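Notes follow once the structure below has been shown.
Yeah, one chain of the complex is gone here, protein chain that is, but the others are all in their spots.
Each chain carries a letter (A, B and C) given by its place in the written order, and its residues are counted from 1.
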Amino acid sequence: MSRQTDSQSTTKTRPVPPTLSVITEGSPLSFVNPDGTLTADGEAHGIDIELTRGLYREMLLARTLDREALSLQRQGELNLWLMCLGQEAAQIGSVAALLPSDMIFPSYREHAVALYRGVTPAELLVQWRGLAHSGWDPRKYNLQMAALVLGTHTLHATGYAVGARMEQTDEVVAAYFGDGATSQGDVNEAFNWASAGSLPVLFICQNNQWAISTPTSVQSGGQIFRRAAAFGMPTWFVDGNDVLAVHAATTAAAAHIRLNGGPALIEAETYRMAGHSSSDDPTRYRSDEELESWARRDPLTRIEKLLRLMETPESFFAELDESAERLGAEVRDACRNLEPTELADLFGNVYAEPHDSLEAERRSYQESARALAGVNR
Amino acid sequence: MSRQTDSQSTTKTRPVPPTLSVITEGSPLSFVNPDGTLTADGEAHGIDIELTRGLYREMLLARTLDREALSLQRQGELNLWLMCLGQEAAQIGSVAALLPSDMIFPSYREHAVALYRGVTPAELLVQWRGLAHSGWDPRKYNLQMAALVLGTHTLHATGYAVGARMEQTDEVVAAYFGDGATSQGDVNEAFNWASAGSLPVLFICQNNQWAISTPTSVQSGGQIFRRAAAFGMPTWFVDGNDVLAVHAATTAAAAHIRLNGGPALIEAETYRMAGHSSSDDPTRYRSDEELESWARRDPLTRIEKLLRLMETPESFFAELDESAERLGAEVRDACRNLEPTELADLFGNVYAEPHDSLEAERRSYQESARALAGVNR
Amino acid sequence: MSTMSLVGALNAGLRKSMADDDRVILMGEDIGTLGGVFRVTAGLREEFGADRVVDTPLAESGIVGTAIGLALRGYRPVCEIQFDGFVYPAFDQIVSQLAKFRARSGGRVSLPIVIRIPVGGGIGAVEHHSESNESYFAHTAGLRVVSCATPDDAFHMIQQAIQSDDPVIFYEPKRRYWDKGEVLDQSDRNLHEARVLREGSDCTLVAHGPTVATALAAALAAAEDGFSVGVVDLRTISPLDLSTLEEQTMTSGRVVVVHEASTFLGIGAEIAAAISESCFYSLRSPVLRVGAFNMPYPPAKVEDAFLPSVDRVLAAVDHAMNY
Partner (left out) sequence: MSTMSLVGALNAGLRKSMADDDRVILMGEDIGTLGGVFRVTAGLREEFGADRVVDTPLAESGIVGTAIGLALRGYRPVCEIQFDGFVYPAFDQIVSQLAKFRARSGGRVSLPIVIRIPVGGGIGAVEHHSESNESYFAHTAGLRVVSCATPDDAFHMIQQAIQSDDPVIFYEPKRRYWDKGEVLDQSDRNLHEARVLREGSDCTLVAHGPTVATALAAALAAAEDGFSVGVVDLRTISPLDLSTLEEQTMTSGRVVVVHEASTFLGIGAEIAAAISESCFYSLRSPVLRVGAFNMPYPPAKVEDAFLPSVDRVLAAVDHAMNY
């Protein structure tokens, strides 16, 4: 009988069923050690060198974008930036294992995912320069806009998956979110809904240990992948700094979904190496030691080491550096050349159908703007 | 490695860790069979005859109240009634295992709990006669008012438990809710919050198989007690129609909480024998066979049989019938003698401190009521 | 033309929308097998299948959130919220997501979603089952808010709301669900036009949903006393059909707005403010409001005293006439 679950003991004078431990510590799936050598699982799985190079390349480009964007923010060219430094493996490993036709619902930190999907630097930065709330057409990249209200988009993904199931496609609908977001009601409603309806949703949780200044220990009392499992879906717990392990787990999860139709979850254990955003000062709440210990598990370094162990020619790295440099320049140019936004143009974005009173407001705004322009001239 | 969980197979070309099944079917803890004999667990646990009689008595009284109230509703004396028929064991078994000092946050169907705690028929019925939104002083019975917006009160219980923990009491704070309510974000937030904070909350889920017309299979994809366990708390899955098993499990859970401080959950598998409410027609959505199969598992019948097997004197049953009759009469009287409510008196209930504009509204209401009374005279 | 109850008209309207457009999907708690607690969707599951008349888990945020996902895929979901007081768990999805989605997307993505809400009191219900919360949604840019009062409007407006490419909060007056009326085959107006039910030269009553019948009864009573009192059924709460209101104000010079929501920041406040601004010199008395007191909906036994009654409306007309 497994009706009672926990490893802790209970006081009782009479026999009631013993506790059963389900909350044991599991170590995450990992293929590549921080020094570039393979783990036993990595050996068993085997390494695809072309795939590895491709993933490394994407991670490096994502890191370049992230660095350039932060520096643009520091120069006052962007209002805000949410750094993905340290999370490149979790993002690239997962997105690369999906099909381009799989719709993705990202949160606000998935710049590596967006770049991988082909979103241009201009489309990416326009939001953070304060010119728009979103920069790209979701249908063009099968990538929805960033969700800033935590966890809300997991329900959108779930609804989108209802359609996918009804149409009997073999699509996977992916939703990215953080450890903090899992405390929101919406995320749990989505877990439940997707499981009850056996919907093709792939939940991808990047557990980067922090929600701004709140550590996972304050956030929840159990592990996220176990919680999702108990909602009724298979889950994978993976070293989120190991791009190959993330890729393999995502491949397995996506295949499971395509075959069986129900949802799945990947918990990628990773670390937010930078502050929460360009406005945040993480030294107020976390230690240098913690940061250093994670720096030693950097997702790029270990793959670079692996590639060197596997005798990747120097030319690969040199070409990649050049690409990165080109991307950096492109990011800087794109940012500075973004067109200004006119408030008058935004009135038409609110409603799809004519709206008399908003139209009247637009006219009065334009008249007064014109009048003021006259006064100030 | 237990990083991936599910029993279903995945398509893959390369090895990834095997799936691990956590979603196995467990049968609920049960002491007394429907025919009144003991289960193996019941034998092992042993039967306390005085306790059993007491619980039986409380269940019978609760059933009497429920029947009388429904019949008052049918006579037009109550606006609405939410029947607890069939759930007497789940309610009485659990509440009887708590201390009177343990605060309870009920939902709307916990009439047996209320009666057990001493709430009078008048206090209980005033709400359903449409005279008040709640009928008793929560502090008097350590029983809060009924929560009608599903699941909201699980967070109140959690917050109340924050205080209990801070004050280093050994209180247990209990929250009752249904299977349907577990789909609400709030209930999951409460699971998470109580677990993360290691708070003394006892979640008591009466899984009565239905949320109005929605069966548990549509409601969720996993079992509730497993979900709660994965949030990080010990859970007990118990036959909710077996008052002794419910009592034992609640005793164990409460003891666990008092000793260890963290939350726990009891899932009592039971059945809503009547419609959702006096307005509901359950024949529209469920079969007679289902109803009959549960009728054979009636919580009172089996204990009556057990008591007879244990040679309880006929006088016990006779006295109990008298008490029930007295209660029935008391319920009918109490209902018909409830004082009318005056709208004018309700203005003062909204704010604790003076509120000029509402005071002005009250005055104008009273004036116009007086004027109208004059006109109509 | 045929005679139907308001519930029947909604049912017929939904059926027609579903038959006309297979992207229309109904979803909500207990709407499938049971046909909804008010039976508005009765029989539709049998006709269109369980994929298109979906019994959902018990989670309002989930209902609206997944409807958004469906709309992103091209569907036109119609969500039922079981009772007015249970819409709040979905408030974030409605106000931050549904309402703002098109603006956030730079006009790229529209969400044609209808949220049906049985609204208001008068049926002797317990707490949370008699609320009037249209102000919250009317104050929210990006939403459209409408309120039907008759079977005919119910039949046509639900179809128009479903056809709208914008999100529409659709209010159904609970206590008028069983009232019968004639339903015409064609609608005579679009979703966002008010309807003048009665012209009046002394005063104009403005109402929507459940209070339209109250206003009409008051106007009749006033006529017996020799006053010419008009009635406007708003039908649309956001956007408001101001030009109709202005026309009537110009004629009568006096306006009384009647609704079940609290008057404090109820739609009567907006109408008073807007009409006072545009018809400043035509008003012979201030725009008056008859609505709920600033308190939660009271227990059922006193709801008759709480709801705007013919007497309270007549008192306001009196007040306006003698200002």
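Operating definition for what follows: a contact is a pair of C-beta atoms (placed from the backbone, for glycine too) under 8 Å apart; a residue touches a chain by one contact, two chains touch by 3 or more.
Just so it is clear, the structure is predicted and the values come from calculations on it, not from any experiment.
**Student:** Of A:Thr120, A:Ser198 or A:Thr341, which one is in contact with the hidden chain?
**Tutor:** A:Thr341
**Student:** Of the residues B:Thr64, B:Asn79 or B:Thr152, which one touches the chain left out of the display?
**Tutor:** B:Thr152
**Student:** Which of these touches the unseen chain: C:Thr66, C:Gln82, C:Ser135 or C:Thr236?
**Tutor:** That would be C:Ser135, which touches the missing chain.
**Student:** Which of these, A:Leu29, A:Leu143 or A:Ala211, touches the one chain of the complex that we don't see?
**Tutor:** A:Ala211
**Student:** Of the residues C:Asp30, C:Glu80 or C:Glu127, which one touches the chain left out of the display?
**Tutor:** C:Glu127
**Student:** What chain A residues would touch the chain not displayed?
**Tutor:** These residues of chain A touch the chain that is not shown: 79-80, 127-133, 148-150, 180-181, 183-186, 211-214, 218-220, 279, 284-285, 340-343, 346-347, 349-350, 355, 357-358, 361-362, 365, 368-369, 371-372.
**Student:** To test your reading of the contact rule: which positions on chain B touch the chain that is missing from view?
**Tutor:** Those residues of chain B that touch the unshown chain are 132-135, 137-138, 144-145, 149, 152, 154-164, 166, 185-186, 189-190, 192-193, 196, 346, 348-353, 355-358.
**Student:** Considering the whole complex, not just the chains shown, which residues of chain C touch the missing one?
**Tutor:** Chain C touches the missing chain through residues 85, 88-89, 91-92, 95-96, 99-100, 103-104, 127-128, 135-136, 138-139, 141-142, 238, 261-262, 264-270, 272-274, 276-277, 280, 285-289, 292-296, 323.
In this section, only the chains that are shown with their structure count from here on.
**Student:** Which chain's C-alpha centroid is most distant from that of chain B?
**Tutor:** Between chain B and every other chain, the largest centroid distance is to A.
**Student:** Sort the chain pairs by how many C-beta pairs are in contact and tell me the top one.
**Tutor:** A-B
**Student:** Could you grab the centroid distance between chain A and chain B? Build each centroid from C-alpha atoms only and quote it in angstrom.
**Tutor:** Whole-Å distance between the two chain centres: 40.
**Student:** Just give me the whole-number Å value for how far the CA centre of chain B lies from that of chain C.
**Tutor:** Chain centroid spacing, chain B to chain C, equals 35 Å.
**Student:** Could you list which residues of chain C touch at least two other chains?
**Tutor:** 56-57, 59, 61-62, 89
**Student:** Where in chain B do residues touch two or more of the other chains?
**Tutor:** 183-186, 218-220
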